[in-house]
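Everything on this sheet refers to the single structure shown next.
In this view, the complex is presented without one of its protein chains, the others remaining in place.
We just call them A, B and C in the order they show up, numbering each chain from 1.
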Amino acid sequence: MGTWIRAVIVGSTLALLSACGQSTGSAPTNAVVGMLAKFTSDPYFVAANKGAEEAGRELGLTVEFNGPVDANVAAQADIIDRWVRRRVAAIAVSANDPNALAPALKRAAAAGIKTMSWDADVAPDARPVFLSQASFEGMGKTLVEMMVRSAGTAAGDFLIITAVLTAPNQNRWIEEIRKYAAATYPQMRIAAVLPGDEDLEKSKNVALNYLQANPGTKGVFCVTGIATPGVLEAVKQLGLTGKVAVTGLGVPSLIRPYLKDGSLEEAALWNPVDIGYAAMYIVNAQLKGTLSPQSGYVAAGRLGKLRFIANDIVLLGEPLIFTKDNVDQFEF
Amino acid sequence: MSAPAELLPTAAADFALRGVGKSFAGVFACRGIDLNVRCGEVLAIAGENGAGKSTLMKCLHGYYLPSEGHIEIRGVPVSFRSPRDAEAAGIAMIPQEVDLFPELSVAENLFVGRKRPRARWGGFDVHAMQLRAREILASLKVELDVAQPVRCLAAAHCKLVEIARALNQDARLIIMDEPTAALTEREAENLFGVVAQLRARGLAVIYITHRLEEIFRISDRLVVLRDGALVAAGPTSDFDTSQLIAAMVGRPLEQLFVRNPHPPGETVLELRKLARRGQFTGIDLALRSGEVLGVAGLIGAGRTALAQALFGIAPADSGEILIGGRAVRIRSVADAVSLGIAYLPEERRSQGLVLPFSITQNISFAVLARFTRFGFVARRREACFAQEEARRFSIRGADVEAPVEVLSGGNQQKVLIAKVLALDPRIIVFDEPTRGVDVGAKTEIYAVIDALAREGKAILLISSEMNELFSMADRILVMCKGRVTGTFERDEFSAAAIGAAAAGVARSRA
Amino acid sequence: MSVTTSLRRLTWPSRDAVLAVLFIAEVAMIGILVPGYLSPYGLLDASRQFAEVGLIALGMTLIIVAGGIDLSVGSLLALVSVTIGFSFQAGLPLGAALFAGLAVGAAGGFFNGVMVTSLRLHPLVVTLATFALYRGIAFAVSKGAAVSSFPEWFGIFGQTSIGGLVPVQLICFALLALVLALLLARTPFGRRLYAIGNNELAARFSGVNTALTRIIAYTLTGCLVGLAGIIYTSRISSARGNAGYGLELTVIAMVVLGGTRITGGSGTVLGTVLGVLILSYLQDGLTYGGVRSDWALIVTGAFLIVAVLLNEIFRRVRR
Partner (left out) sequence: MAVETQVEMPMARAMTSRERRWRSWPQTPSLVFLVVLIVVLCVTTPGFATAANLRGVIEQVAVVAIVALAVNQVVLAGEIDVSTGSLVAICSFVYGNVALSQGGAWLPLCAALIAGGAIGAVNGVLSTYGRVPSIVATVGTQFILRGIVLLAGGAQVLNLAVDSRSFGAGAPLGIPTSIVVLAAIFLAMQWLSSHTTFGRDIYAVGGNSRAALATGLPIHRIRLLTFVLSGVSCGLAAAVLLGQIGQLQATAATGLELKVIAAIVLGGTRITGGRGSNVSPVIGAVLVGVILNALTLNRVSGAYELLVLGALILAAVSFEGVRQRLSGERN
């Protein structure tokens, strides 16, 4: 490359940089809330975004929804950093890793941006408040009880299909399932925990391979909504419907056909629209400075008052349980 | 010398070039060429590298569109837009390097780009293809397993497959570019037989070669190109070697090879029972300083393997190597270089040069350490060195920053020699140093070898050209099937004896 | 050289210049469309996002120039990160854990190089195997868990800025870019890499230990992956097995966008730096402007194709 070209390039870069340096002082766009999902383009998070936008309209907040295309935690940190540079008013995150986002969120807080977490928590010292969809203990209990109802027994071998082995929420639920089962149903044995990698096909194949070799398995817990239809397909294909019970988390729109044809009796989830909706109300309270754990409650529009279950955790409510009778009432 | 008109009447020409010229970026590689070829004759085209032979043939084969002039087939002007058009018109070209499809079978190679025999149910008929392939090869008196992949074949067989390919497309004119370059003399002999058959069948053959004796051996007529123009043409019988050379280089050459006698010195290199499994075995030789030891033999006799063992590329696995009387081990190229051994590989484009590199970068490549200061290459010193070397070896036609891929074959070879000699070796192995090089450059290369011998270097000269060995070597060592089958002093040189030793007929005598 | 060629060389801009103009035009365009984007602080801070891929791309340039490729870099990054985290958790002092990470990176690269040269298989095949193997080891070691209990000072590699303006990893990247640019363009080692990429046989016949040279290139890349792993782990202060997932294709895309020929023998470190900057700032600008990642993916893909297409057209016009 000719030297003169190099000179032109360096010169023009510097000129551009200095020219734009002056625009730095422009006022930060107000009342923009960054809503960070684990990944975009997933029915669950799209529904959460819908709720957040609904609340945004009610509260006069601009919700900017974003997230990585895969469950990439570094990309999440990048997006937070960009929001910090833009000085958005608040950031609400659902974290792929509890600790990985902590530094970025602390930087945000240092820049005067309100932060909170929803759906999947970050390290407690990195956010003032977490909106929990359901308590882990409650979820563990619900899942085990559903399984006992579906399988008709608590004795025998059970399989757990999880998301990825590193998923923090799933790992907590599995822990609570084991804990509750050990305490309440000592004959319940968790024979294996296998990852379905948040992929329908993989979840199906894993279940297929396992059940093929272990047809005596009493039931399969699906601790991620994506795995449930896959596992049901596997059970169906092996002709084990009615012999191997399936239950777990389930997004109503995905499990509707299985509830209808009887291959699935019950599945649980919270309302993802509500969690997005509630998150924005909490953010609004933070922005207004009215969030007060001492009061024990936070007002959340059409959801009424949400309870603080700890000094920094707000509980959305109890998980919803879907059956073939009530599933049509849910639009997510 | 004015360009003579071709001697044949136009009407007799089956294929003709009419005033064909081709220019690249305004510079003509050949211009105003008139050429006639009849069926049933072999036309040789002679000329130094860069004379425009290849360009002309590429025009005829449809690879290039002529910038001016046109091609006629039986008096009808035609225009080829691709080799495919030319092949459809019955013109086939057999390139210098084997250009087949290694993973396809012999039979399939004959049909690539051609219509394959169809089977009734759609698709093509493999058996019909194999049958046809066997027929064609049989007509050339060749027996091959047509179902085996070409990658398993020897070079000579590949050539024959290429000829069979041309026949399979019903070629009326076959252009052969240096077909014997990679063949042994016996295989070449075989090929001449095939060419004679083609002529007898009524095909036209255009034969390009640097080996003048081949021209006299097989051609009916010849044309000579120089600097892109046709400078001589006529029946081969009208020419003799010196006339032909004179026409090619534009000046009469009394003697092709100059050699100043020089008494050899101490023994520098000695091999004792050197062997490498599957390649050569029991090699004994002694090489003195100031001596040129020729190595003759057919391809596959183990000559190159021996050279590469000496240079550490494929080390020997038993026997001794003594340099200056001391036993040494050569396990890598680095070992060989540090012992003062240099090797000029036979394939300059694939083994010798980095084509996109400049002349400078190629010449300095093996001795970069010499121009390295604080870990960086001192580019000015490097360029100075290259300039000096380029002058010394009279590398012409480009400045030293030009990539070597734009140079002619002769100049490329000189760059390679400069690069090899930059190592300042004591022992130099030249492996086919003049292959594919024009006569002028050849002489220059011989002069270099001669000068090196006079400087007291010990030289091993591997060559398949008997003439070259006879002119250059002080002694000739003959190899056959991995063994030394004869050693000849200068006064014993005889083509018959060496040929016999190379063929393994006579047992070692010297 | 003919007069016309030299004239054309002067009048037609070099590939690097085209890329540089493209980069400036891109940033300027984002600056116009997204108010507030162009601030020195912001532009510098954005470098946090590409320092890791950038470092790996520098090494990848050497490998690709020498006619190789390395698909295992993303997996190796995960292995480095896990090594740091879990050796620290097992009681190793953090400093030693960092060295262990670097060593694992170097060893991973070295292993790639040895396998590629000793098996004489295409590097795509070998590194596809280590692509699975390295992440496999990372998963097996971590068993899916993550380590995050790093001391405060670990943040200096990925979270702090010099003078509150220049992120530490940017300095690291710039320094290494300079070092590698010199290494490739000005040293005998670099010359050997080009020679191997163009004609490995000729390099061998010239006395180059081609196997060793290639092993060094892979090992160097491994070291850079190790460094990137340290920065990555520090930046998100957690070590886990799924780090750097899908990184390899991005890195290769950046290198090729920078004008390095994918089949080897040609390419520059400056070009790679520009390739890194162009793709990274494109993504940064898009997300900054509130464009969702899905859209960013589409724009990035389109930009990659168009840029290489343009590059190709320029190359043909120059001929």
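Couple of notes before you dig in:
Basically, a residue touches a chain if its C-beta (ideal position, glycine included) is under 8 Å from a C-beta of that chain, and two chains touch if they have at least 3 such contacts.
The structure displayed is predicted, hence computed values, not measured ones.
Every shown chain that the unseen chain touches in the whole complex is listed here: A, B, C. Remark: the omitted chain is touched by one listed residue; of C:A17, C:I252 or C:L277 this is C:I252. Contact with the chain not shown here comes from a single listed residue; of B:A196, B:A314 or B:A447, that residue is B:A314.
In the complete complex, the hidden chain is touched by one of B:L65, B:V112, B:A451 or B:A495, namely B:V112. Touching the chain that is not shown, out of A:A31, A:L208 or A:L287: A:L208 (per the contact rule at the top).
Remark: the residues of chain A touching the chain excluded from display are 39-43, 46-47, 69-70, 165, 191-195, 198-201, 204-206, 208-210, 212-213, 226, 229-230, 233, 237, 251, 253-254, 256-257.
With the whole complex as reference, residues 63, 82-85, 87, 93, 95, 97-104, 108, 111-113, 116, 119, 122-124, 126, 145, 147-149, 152, 154, 182, 278-279, 299-305, 308, 314, 346-347, 349-351, 481-482 of chain B touch the missing chain.
Hidden from this view is one chain, which touches chain C at 71, 115, 118-122, 124-126, 128-137, 139-140, 142-144, 201, 246, 249, 252-253, 256-257, 262-263, 292, 294-302, 304-305, 308-309, 312, 316.
Note that only the chains that are shown with their structure count from here on.
Chain contacts here run in a simple line, from one end chain through to the other with no loop closing.
Among the chains, the centre nearest to the mean of all shown protein C-alpha atoms is found for C.
Centroids built from CA atoms put chain C at 44 Å from chain B.
Averaging Cα coordinates per chain places chain A and chain C 32 Å apart.
Computed centre separation for the pair chain A/chain B is 71 angstrom, with centres defined by C-alpha atoms.
The residues of chain B never reach two or more other chains; the list is empty.
The residues of chain A lying in touch with chain C in their complex are 1-2, 5-6, 9, 12-13, 16-17, 19-21, 23-24, 26, 40-41, 64-75, 77-79, 81-82, 85-86, 97-104, 107, 123, 164-166, 171, 195. Residue ranges on chain C touching chain A, taken from their complex, read 10, 13-14, 16-17, 20-21, 24, 27-28, 31, 35-43, 45-46, 48-49, 139, 142-146, 148, 155, 158-159, 232, 235-238, 240-246, 270, 284, 287-288, 290, 292-294, 297. Residues of chain C touching chain B in their complex: 1-2, 4, 182, 186-188, 191, 194-195, 198-199, 201-209, 265-266.
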